[in-house]
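With one protein chain withheld, the remaining protein chains of the complex are depicted in position.
For clarity, chains are labelled A, B and C in written order, and residue numbers in each chain start from 1.
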Amino acid sequence: MTDARHVLDEPLIGGAKSAADVTSDVFAPIERRATARWWAGFGVAASLLLLGVAAVGYQVATGIGTWGLNRTVGWAFDITNFVFWVGIGHAGTLISAVLLLFRQKWRTSINRAAEAMTIFAVMCAGIFPLIHMGRPWLAHWVFPYPNLRGPLWVNWRSPLLWDVFAIGTYFTISLLFWYVGLIPDLATARDRARGLRRRVLEWMALGWDGSARTWARHETACVLLAALATPLVVSVHSVVSTDFATAVIPGWHATLFPPYFVIGAVFSGFAMVLTLMLVARKVMAFEDYITPRHVGAMCKVLVFTGTLVALAYLTEVFTAWYSASPPERFVFLNRAFGPMAWAFWTMVTCNVLAPQLLWFRRIRSSLPAVFVLSLVVNVGMWFERFVIIVTSLTRDFVPSSWSSYAPTSIEIATLLGSFGLFFTLFLLFCRFVPMLAAAELKSVLPHGAPHGRHDDATAGPGRNA
Amino acid sequence: MSARVQAAVFADEGRLLAALSDARALGLDVVDVRSPYPVHGVDELLGVRRSRLPLACLVGGVTGLAGALVFQAWTSAVDWPLDVGGKPWNSLPAFAPVAFEVTVLLAGLATVFGLLVRSGLVPWSARQPLDLGATDDRFALLFVRRDMRASDAALADLWSRHGASRVVDVGEERR
Amino acid sequence: MLTGGAPVAAFALCALALGLAAVIAESDVRPIGLHTGYEPVQPVRYSHRLHAGELGMDCLACHVGAETSRHAGIPGADVCMGCHAQVTAGFDAVLAEREAAEAEGREPRRIVSAELRKLYDAVGLDAELRPDPARTPQPIAWLRVHDLPDFVYFDHRPHVARGLACQQCHGPVQTMERVRQFADLSMGWCVNCHRQSAADAAAPGAAAPHVSTDCARCHF
Partner (left out) sequence: MSTDALPDAEIAVARDALLPLQRAGVGRRTFLQLAGFGAAAAVLPACSRAPDRHVVPRLDQGGEPVGARYRIATTCGGCEARCGVLATCRDGRPLKLEGNPEHALSRGGLCAVGQAELLGLYDGRRADGPQVRGRTVTWDEADAVVTQALREGGAGVRLLTRTVTSPSTRAWIDRFVRATGGRHVEVDVPSYSAALAVHEELFGVRAVPQIRLASVRVVAAFDADFLGTWGSPVAFARDWAESRDPDAPTPRFARHVQVESHLTLSGSRADIRIEVAPHELRAALAALCAALAGHASRPAPTGTAALAPGVGARLHKLAAALWAARGASAVLCGADDAPAQALCAWANHLLGNYGATVDLARPALHARGDDAALAQLLDDLGEGRVSVLIIDGVDLAASLPDARGVTAALKRAALCVSTSALEDDTRALAHVVVPAPHALECWDDAEPVVGHVSLAQPTVPALRAGRSLRASLAAWLGARGDDFALVREHWSAELHALSGTGAPFDVWFDAVARTGYVHLPRRAAQEPRPFDAAAFERFVNAPATPVPTSDTLTLVAYDSVALRDGRHAQNPWLQELPDPLTKVVWDNVACLAPATAARLGVRPGDVVRLAAADGSSVDLPALAQPGTHPDVVAVARGYGRRGTSRFAGIGPRWIESRPTPGADGVVGARVERIPPGPVHVVATGRATEIATTQDHHRMELPTHLAPRGGAVRDVARAVALAEIVAKGGGAPPHHAPPGAELWPADHAPRGVRWGLTIDLSACIGCSACAVACQAENCVPVVGRDEVRRHREMTWLRIDRYFSGDGDDLSVEHQPLMCQHCAHAPCETVCPVLATVHSEDGLNQQVYNRCVGTRYCANNCPYKVRRFNWFDYAPDDDLRRLALNPDVTVRSRGVMEKCTLCVQRIAEARIVARGAGGAAPADGAVRTACEESCPTQAIRFGNVEDPGSAVARIARSDRAYVVLGELNVQPGVTYLSRVRDTEPQGGGARDD
C-alpha cells in the first residue's frame, strides 16, 4: 500500500535519506562555519539594515516631513510597505497551518522557513505603523491600559486600532506556533552540541526529551494552533484591508477589500516563499528536500491565487462602474489613465499577466524562470498596495486639493532597510536555526510510518533493516 | 525505594512498536517511549489519555471573546462615552475585529502555556536529556523492572528478538 | 505539576504581562505634573500661613485675577507695598525695638526685616525706604508651584464663579508656611471633578450650569 503510494507519487524527499541523514543534512549548515556566500549575503543585508536604521533615525529625529507626503497624501511608502510585508507573512501561516490541517505533507520541507518568513515579515511590517506616526515615542497610547487621564481609553472603532490587535495577535501566535514546532529540533541540535552552544540550546529546547506523552500534547497543540492560525490569517489581512475599506475615500471605500487583500496576501506570500526557497535550496544544499515537486505545487498555488487577484481587480472595477458613483468611477479611470497609470500597469503586468506563464509546465519546471516570476510577483504586489493607497489619495473629492506624490531618498532607504532587516533575520535564521523541520521530515520519510497507519509500520519492521 | 529505569533502544519505529507490544504482554512496566517524531500507536499501548489542551484552548478563547467585548463596551459606552463621528456609544459591529483577535490570542496563549506547563517544558527544566539518540534516529523504550515475573533471560530475549541495539540503565525513577 | 491549571497559569502570566506593560507605559504621565508635594524655596520667605491664616486675608485680595482673568496672578510688588510701606518688620521685632528704645530713652528706630528688605530692594528703595534713583527696580522671580502643561487651558474665572473654594485645588494654603503643590494636577484629577460636577448639575433642582468633559474645554 505504501509502496503503491510511492509509485503513484514522487517521494517528498529525494535521495533515499535515512533519519540520521536527515539529521545530519538539516543540522550541518548550522553546525559548520558560515560560508563565504552566507557572509556576502549577510553583509549586503546588514548594510541595507544599517541604511534603514539611519534613515528611520533621521526621520524620527527630524520629522515625517523627510518623507514625500503632503496634505493630500498622508500615507504612501509607509503603509504600502506595511501591507506588503503583512501580505508576505501570510504564506508562511498558510503553509504551516492550513496545509497542516489539510494534511498536505509536502509542506514539511518548507514550513519552518515559511513560518520564519512570516515572523520576520510581520516584524518588518510592524515597524511601519510605528515609524509612520508623527510621534512614535507615544505609540503605547494605542494600547488600552489604565492611566491617569481619567482614564482615557482608545478608539475601538478605528481600523488602525484593529490593526494593532490583529498584528499583535498574528505575531504572537505565529511566533508561538513556530517555536512550539521548533522545540524538538532544538533538542536534536542540543544533543549534537557541546559547550556553551549546548548550554544555550538546553535553555532553548525547554528540556525536550521526545517522550511519547509530550509528543501527544505537542501534536494536539500544533493542530489547535493551526486551527486558530487559519482564521487568524484570514482576519489579519481582512483587518488590514479595513484600514481602507472603512474609509470614505473612493478607491479605498470597497467592501470587496477583505477577501481581495487576503488572496493578494497569499499570492504575494507564496511568491516570496518561492524566492527564498529557490535561493536557500541552492545556497544551503537542500536540493533533496526542496524538490521540483515543491516548486511545482507552489507554482500552482501562485497561478491560482494570481487569477483570483485578477478577478478581484475586475470585480473592483465592475463595482465602481455599477455603483454609478462618479467619484468611484473616476478613481479607476484615474488609476488606469491618470498621472500614475505607470504604477497601475506595472501592477497589472506583474500580478495578472506574468503569473499566467505558469500555466505552462515548461516554465513551471524551469527553476530560473520561476525565480524571476516570483520576483516579478513581489514587485507587482508592492505596486498593488501603492496603487490602492497613493493613487486613491492623490485625487479624491475636492479637485483643489488634488496632489501628487514622489518618494524621498529617506523613504527609499527605509524600504531598502526593511528588506535589509528581513534578509538579515532570515540569514541569521538559516545560520542558527534548523531551517527544515527535521522531526517532521523524518516522519514523512518513505520508511517512516505514515500518520494513522501504524498497522503498516508494525507490519514491516524489517523493511530497512 | 525507587526502582531503576532502563532503556531499550531501537533503530526504527516498527521494532519499537513490536517490542512495546510484547513487553506489555510480559507485564513489563513501560514508563515512557522516546522518539525523534511522534510514533503513532504508542499512545494506545502506553495508555496515554486524550490531551485536555482543547479545553484550555476553549476556555482561553471564550475568556478572550467575552473579556474583549465587555471591555470594549465598558470603555466606550460606560466609563467614558465619547462622541466619535456620531457613532453609537456601543458600536458593537466595530468591536468585532478586536474581540476576534483577542479570542484567538488568548486561546493560543492558553494552548501553548498549557502545553508547556503540563509537559514541564520550561527553560529551567530539571530533566537531564538522556543520550539515547531519541532526538536523532533512535527509538527508546523506558521501563522499570518491578514485581516482574519474567526473568532476566526472557527480557534479554525480548530485546534481542526485536533487534534492540542496546539496553542501558538511565537512572532512578522520578515520581 | 499543575493539573488542569494550564489556563489559570496562562491567564496569570497574561495578566502579569499586561500589568507590567501598564506600569511601564504609565511612566509617561509623570513628567507633566505629578509633582504633588513640590515645595520650592522662594526668593522671599513669604508666609501664606501668616497672611492668609493668622491675618485672615482673602486670597482674592492679592490674587486679583482669579475672578477676572484666566490667571489668578502673582501680585506685583505694588500690592505688597500697599501694606509694607508701613509694616516693615515682624510685630515682635518692632515691639522689642520699642522696648529697647524706651529703656534707652530714645526714639525707636525703624526696624526692617531681612525678608522685607528684599521687597524694598526690588522696588528700588533705599535704607530710609525712599525711592533711590540709583537702584534699578527688579521684579521678584518667584517659583511657580502649580504649573499645568502648556497644552492645557485652565481658566480661574468659571471655577471661582461656581463658588469653588481655592483650597479645593490648592489645598490648605492658609496653613502652609511655604506653598506646596496639593493636588497632582493630572488629567484624571480634573476630569473626575468635572464628572462629579456634571452629575451634580444634572441632579433635579440643581441650579449650577452644565459642566462638560469635552476635550476642547481644556485642550485647544
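Following the convention adopted for this analysis, a contact is a pair of C-beta atoms (placed from the backbone, for glycine too) under 8 Å apart; a residue touches a chain by one contact, two chains touch by 3 or more.
Everything numeric in this text was worked out from a predicted model, so none of it was measured.
A.B. asks: Could you run through the displayed chains and say which ones the absent chain touches?
C.D. replies: Per the touch rule above, the missing chain touches A, B, C.
A.B. asks: Pick out which of B:54, B:67 or B:88 touches the chain that's been left out of the picture.
C.D. replies: From the options B:54, B:67 or B:88, the contact with the absent chain belongs to B:88.
A.B. asks: Return the single residue from C:59, C:89 or C:123 that touches the missing chain.
C.D. replies: Candidates C:59, C:89 or C:123; residue touching the omitted chain: C:123.
A.B. asks: Among A:198, A:213, A:282 or A:329, exactly one should touch the missing chain; which is it?
C.D. replies: A:329
A.B. asks: Taking the full complex into account, what residues of chain C touch the chain not shown?
C.D. replies: So the residues of chain C touching the missing chain come out as 28, 31-33, 35, 37-38, 40, 64-65, 68-71, 73-79, 122-123, 137, 139-144, 147, 149-153, 155, 157-158, 161, 181, 209, 212, 214-217, 219-220.
A.B. asks: Which residue numbers on chain A touch the omitted chain?
C.D. replies: Against the missing chain, chain A presents residues 58, 62-66, 68-72, 74-75, 129, 132-139, 141-142, 152-155, 157-161, 164, 243, 246-249, 324-327, 329-330, 333-334, 337-338, 393, 396-404, 408-410.
A.B. asks: Considering the entire assembly, which residues of chain B contact the chain that has been omitted?
C.D. replies: Its contact residues with the unshown chain are 81-89.
Simple rule for what comes next: only the chains that are shown with their structure count from here on.
A.B. asks: What is the distance in Å between the mean C-alpha positions of chain A and chain C?
C.D. replies: 58
A.B. asks: On a C-alpha centroid basis, what's the spacing between chain B and chain C, in Å?
C.D. replies: A distance of 64 Å separates the two centres.
A.B. asks: Please tell me the distance, in whole Å, between the geometric centres of chain A and chain B computed from their C-alpha atoms.
C.D. replies: 29
A.B. asks: Counting only residues that touch at least two other chains, what does the list for chain B look like?
C.D. replies: Counting only residues that touch two or more other chains, chain B contributes 53, 80, 109, 112, 114-115, 118, 120.
A.B. asks: Would you pick out the residues of chain C that each touch at least 2 other chains?
C.D. replies: Residues 213.
A.B. asks: Could you list, by residue number, the parts of chain A that touch chain B in their complex?
C.D. replies: Residues in contact with chain B: 18-20, 22-23, 144, 150-157, 159, 161-162, 165-166, 168-169, 172-173, 176-177, 180, 183-184, 187-188, 190-192, 202-221, 224-225, 228-229, 231-232, 235, 238-239, 242, 438-440, 442-443, 447-449, 451-454, 457-465.
A.B. asks: Flag every residue of chain A that touches chain C in the complex, lowest number first.
C.D. replies: Against chain C, chain A makes touches at 138, 140, 143, 145-152.
A.B. asks: Under the touch definition given earlier, write down the residues of chain B that touch chain A in their complex.
C.D. replies: That would be residues 11-15, 17-18, 21, 32-43, 46, 48, 51, 53-54, 57, 71-72, 75-76, 79-80, 84-85, 87, 91, 94-95, 97-98, 100-102, 104-105, 107-109, 111-112, 114-116, 118-123, 125-127, 129-131, 133-137, 140, 162-163 of chain B.
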